[in-house]
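Since the structure comes first, as structure tokens, the remarks are kept for the end.
For this depiction, one protein chain was excluded, whereas all remaining protein chains were kept in their positions.
Let's turn to chain A:
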Amino acid sequence: MVLVLALGDLHIPHRAADLPPKFKSMLVPGKIQHIICTGNLCIKEVQDYLKTLCPDLHITRGEYDEETRYPETKTLTIGQFKLGLCHGHQVIPWGDLDSLAMLQRQLDVDILVTGHTHQFTAYKHEGGVVINPGSATGAYSSITYDVNPSFVLMDIDGLRVVVYVYELIDGEVKVDKIDFKKTTATTHSAH
């Protein structure tokens, strides 16, 4: 069992002062093996904080990030899964599943994680799964109204991944989960 925290679009300090206290108390160091962050932290202080939760931290560049040297995209392998990470402002139309699917094919990953829309989504389709963890602070978005703070925790176990989404709705943390199973020998033949 490998726990991967996926979050992004915190927009600290431009659009939010901090993570919601209820989220902060849940995110405890030492419990998570990897963190993938879609971007728009925006300041180093947030990176330092995430580093304390887990040293294996992966970040892609959002258009407001203070650090301009984060990569545009990133791929990593965790267990049986290949994950792809990208902020998403580069994929137009913003939030469009088919365009995101193209990126997924390009990066050749099972799970693609992108942000930018501040709206949590999780789509299953032929190539795999496309996840948007939303905005961990509930930051203002021109695309989405009434953003609820949210983040995603993936539990990767063999060929199965359970995606837990945590959303702060009216002051309460609500959890939902989605199951994905990867079929063996589908893709990724290294020929």
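Brief remarks on what is shown
The rule is short, and it goes like this: contacts are C-beta pairs under 8 Å (C-beta built on N, C-alpha and C of every residue); 3 or more make two chains touch, one makes a residue touch a chain; residues count from 1.
Methods note: contacts and distances are computed from a predicted model.
When the unshown chain is looked up in UniProt, the name that turns up among "Vacuolar protein sorting-associated protein 35", "Translin", "Ribitol-5-phosphate transferase" or "DNA-directed RNA polymerase III subunit RPC7-like isoform X2" is "Vacuolar protein sorting-associated protein 35". Contact with the undisplayed chain is limited, among A:S25, A:T52, A:T77 or A:Q106, to A:Q106. Contacts to the hidden chain, counted on chain A, fall at residues 12-18, 21, 43, 45, 63-64, 89-90, 92-94, 96, 98-99, 101-102, 105-106, 108, 126-127, 140, 142-143, 145, 187, 190-191.
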